[in-house]
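Structure first, commentary second.
Only one protein chain is missing from this complex, and each of the others stays in its spot.
Which chain is which? They are A, B, C, D, E, F and G, in the order written, and residues in each are numbered from 1.
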Amino acid sequence: MAPLVGILMGSDSDVEVIRPAAQALRELGVEYEATVLSAHRTPDQAADYARSAAERGLRVIIAGAGAAAHLPGVLAAYTTLPVIGVPIDSSPLKGVDSLYAIVQMPPGIPVATVGINAARNAGLLAAEILALADADLARRLLALRQSMAQKVQEAAAKVAEAL
Amino acid sequence: MAPLVGILMGSDSDVEVIRPAAQALRELGVEYEATVLSAHRTPDQAADYARSAAERGLRVIIAGAGAAAHLPGVLAAYTTLPVIGVPIDSSPLKGVDSLYAIVQMPPGIPVATVGINAARNAGLLAAEILALADADLARRLLALRQSMAQKVQEAAAKVAEAL
Amino acid sequence: MAPLVGILMGSDSDVEVIRPAAQALRELGVEYEATVLSAHRTPDQAADYARSAAERGLRVIIAGAGAAAHLPGVLAAYTTLPVIGVPIDSSPLKGVDSLYAIVQMPPGIPVATVGINAARNAGLLAAEILALADADLARRLLALRQSMAQKVQEAAAKVAEAL
Amino acid sequence: MAPLVGILMGSDSDVEVIRPAAQALRELGVEYEATVLSAHRTPDQAADYARSAAERGLRVIIAGAGAAAHLPGVLAAYTTLPVIGVPIDSSPLKGVDSLYAIVQMPPGIPVATVGINAARNAGLLAAEILALADADLARRLLALRQSMAQKVQEAAAKVAEAL
Amino acid sequence: MAPLVGILMGSDSDVEVIRPAAQALRELGVEYEATVLSAHRTPDQAADYARSAAERGLRVIIAGAGAAAHLPGVLAAYTTLPVIGVPIDSSPLKGVDSLYAIVQMPPGIPVATVGINAARNAGLLAAEILALADADLARRLLALRQSMAQKVQEAAAKVAEAL
Amino acid sequence: MAPLVGILMGSDSDVEVIRPAAQALRELGVEYEATVLSAHRTPDQAADYARSAAERGLRVIIAGAGAAAHLPGVLAAYTTLPVIGVPIDSSPLKGVDSLYAIVQMPPGIPVATVGINAARNAGLLAAEILALADADLARRLLALRQSMAQKVQEAAAKVAEAL
Amino acid sequence: MAPLVGILMGSDSDVEVIRPAAQALRELGVEYEATVLSAHRTPDQAADYARSAAERGLRVIIAGAGAAAHLPGVLAAYTTLPVIGVPIDSSPLKGVDSLYAIVQMPPGIPVATVGINAARNAGLLAAEILALADADLARRLLALRQSMAQKVQEAAAKVAEAL
Partner (left out) sequence: MAPLVGILMGSDSDVEVIRPAAQALRELGVEYEATVLSAHRTPDQAADYARSAAERGLRVIIAGAGAAAHLPGVLAAYTTLPVIGVPIDSSPLKGVDSLYAIVQMPPGIPVATVGINAARNAGLLAAEILALADADLARRLLALRQSMAQKVQEAAAKVAEAL
């Protein structure tokens, strides 16, 4: 089946930070593809990827980047698909630089930004968007919420004892 | 026609900052509703709004809030619809407080965050999400991109002369 | 004896940061209970906890949370008991995000915020509040102050020698 | 009737920022006194005020200060009454300096910090603490919450129309 | 004569902030061109501009942008000409966002960043670069330094009197 | 009588921010001189000023500067007289840039830094240093403290009435 | 010989950060004493120390503290001797909190602030102040400057080879 989500990162050194996005999609049965594209070192390929994404069947793009993180915004410039940006804590500024460089997009070209290093939430947000047209996926998202609530309750029991 | 987007704000003092979200949706022909809900002063109504949003036909929620901006996250806790958060610059901290309080959500409950005061981008992001299931809307989004490019070119001519 | 203080945290990974709140209360002979509640993963339970806290005999709530730390504010929305918030340094932003998300509450719903990771001070503040109606506890608080002063004087002797 | 709350500020230029604390207490029928004390220009008077506060009948101290805001912490050093600190935005740093100088107290001496300029919340927090021993005050606090919820609903109607 | 410096900005609302770059170049007799190009709204034109800049005779590019300021970095991705970035204070974050988004470029693609709103320094830096191959320009730069020193001395006289 | 304190500023646009340093010294009867020197536009004169300061009879140097405020540190490099630095809020960064550029001096070359725009405290600090060798000045400093305490008490009376 | 400099710290956990102040004074032959005093846990002793410092023969006070670092300012409130503050990086905020809490003193009560953890510079600044009345110490300070310059030149030789 063709992938619905493209997971991009600016450097392969980001792969472990971004992995939870892929894991969340796998847990939820959403097809994805993953690759490395640099807004600065491979700008033409990044532009081509975004420009052709919709016709290749992608519905959502997730892009993680650190420091002067331009990748999500550059992709968003070439597509009207929703682009989710993941700021990565990879410089001495601890991700504040990438957060600002991703979230503060100018009027006209939005990037849906999640927290610093919050790749799992990027995957879940992509799934929430896809679930608008996929009732089964919506149910799996609800089940995931219930299992999270369950885990909180188990943790509560442990903490009551530990303190 | 039933609204597809709910536009919420934590206080009616935020209405002018949030208005561009509504304007973007109107320009693009997307039905929306708008109201005030406070995560802290009307927590039950906020929870009810989010819990019933999907079955009332809403597909995307936009929520703007300032300072310790909890509204987007609180709504996201009660729905798996995509929630778009708009940090508002309404405290001496110039919106850094609301940006952090919205974007730094814990794993499991994402909020799609746009820039500080960037309500127009929230509207556009909602439209991008809805356009995945609405080819006409997708075309209108592309046309809007072209008109933005057109305006940049007009500005370029003026600047070339002015400097 | 029924607990007077409820100690809550958003995740069991916060238990070691929060433990000093419990320790302070134990040193001072104040009954408490401790559990995990998530503003986002178990929002209904969090609401129920706060709504029923007063009638269950609780007098003060301590809530610790990191990142977009909504738990103290969400609890405060459902009770007029004093809620003490403990920002936790659990994201790359080193607790600035949780500090802002806890302290910058909108007018009407206060949260008594202590320092980042300052769970011991949360416990002491709860005791100071309870001591208003408990002269014995007030005396134990004064004794604790004296023992702290004593320790400073012992430290002074060591430092005079060390430098 | 003797005042239960002492409202202090480091300079009379802070009086308008602090006024909402007094207003909240007046709305709720709580007796207070207000004065100016400087941790740096009148340190002995500040110490005396805090040292004698409990025996003079005060139950809670509210202290607002800007810049290197030492007043709340200095008062807390001389009393085990709960001290509520209000950071004031009176320097080019927009209140971040006073927030840090108030909230980041060392272990042993807590200050209950509210948001920058959030004097109304300081008044409400004082009332919440006093309400633990005053069922009437607790009822007035609940009524205030209901009237806040009411106002949100009125605002909602206006916003639905305005957008 | 063909322009040696291209002055770009992301929006015509930046023209007054950028004007001092043009003024500095005019004072020094350096030919320039000025236009508007948006990394997000006209990405192809921005890419084309940078790709063709060297063969059109440009030697240095100055690019000013605010918020998530991608323009300087995007241009630098398409050329090995020196690109000078001017962060602009046009969002509530007062230019910190644009500074980080411009200066924190990844290894491989530098942007020569000047201060927030420091367009005059961008013009002077471009002139310093061009002066390496233009001894007359180097002399004019030295003369400008002397006239600045002269003005400081005149100011000194006034201040000595004023205080 | 020869001046004991040199008051320097990087630009005559800083004169009103720096004036309170001169006023404090005049109130206390301390001789001073004031001038403009730029670490960047008149570096040789700045170096000469500091190098010759001690033999010309100066005992303390006060230097105010904004943005990348190098003047105090550059002067300190050329003298072992105490140099007092006044960070000035003259850039969009509100004085954080000048504070860091002044206070974070490397080991070996201290600058005694006062608060942002806190020129009056710079003057008082200079007087405190000079008072170590001038018992009359020490008495005038004490009297000034008493008059400050007096003013706080007058303010207290007004505030008690106003709230 | 009676000590001329008092070195204070808020906690004995700060002793290693503060030690370089003592070392600098020992290198320069300046007598000092060192102790622990807490603005919050031993406020009366801190006040007494500062109040009696001048008559006990102290000329300069160095005070290091972390987090909501009140010690330098509290001491300065009780003496007109020069007080040098050393912000200590001992909280998750990396010393920004203590820097702001020390340097942003209100008008009237200056603290001479050095860099975060910069205890050696505090010692040197104390020596610069004392050297105004001690020509031998002034010469030792100059010799120290020359030995620092010497070390830079030795480092230069190594670096020229290493790169």
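Convention: contacts are C-beta pairs under 8 Å (C-beta built on N, C-alpha and C of every residue); 3 or more make two chains touch, one makes a residue touch a chain.
The structure displayed is predicted, hence computed values, not measured ones.
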Where the missing chain makes contact, among the chains that are shown: A, E, F, G
Hidden partner chain, touching residue among F:R19, F:R41, F:R120 or F:R140: F:R41
Residue, one of G:I61, G:V96 or G:A119, that touches the chain absent here: G:V96
Per the touch definition above, residue among G:M1, G:A135 or G:L163 touching the missing chain: G:L163
Given A:I7, A:V30, A:V111 or A:L124, the one touching the chain that is not displayed: A:I7
Selected residue (touches chain absent from view) among E:R41, E:H70 or E:R120: E:R120
Where the unshown chain meets subunit E, residue by residue: 20, 54, 59, 80-82, 84, 99, 103-105, 107-116, 118, 120-122, 124-125, 128-129, 131-133, 138, 141-142, 144-145, 148
For subunit F, residues in touch with the removed chain: 10-11, 38-41, 43-44, 47, 66-70, 73-74, 76-78, 91, 93, 96-97, 100-106, 108-109
Residues of subunit A (touch criterion as defined above) contacting the omitted chain: 7, 9, 11-12, 15, 18-19, 22, 32-38, 41-42, 45, 67-68, 91-94
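Note that in this section only the chains that are shown with their structure count from here on.
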In subunit B, residues with contacts to at least two other chains: 11, 38, 41, 67-68, 91, 93-94, 96, 103-105, 108-109, 115-116, 145, 148
Contacting chain pairs - touch in the sense defined above: A-B, A-C, A-E, B-C, B-D, B-E, C-D, C-G, D-F, D-G, E-F, F-G
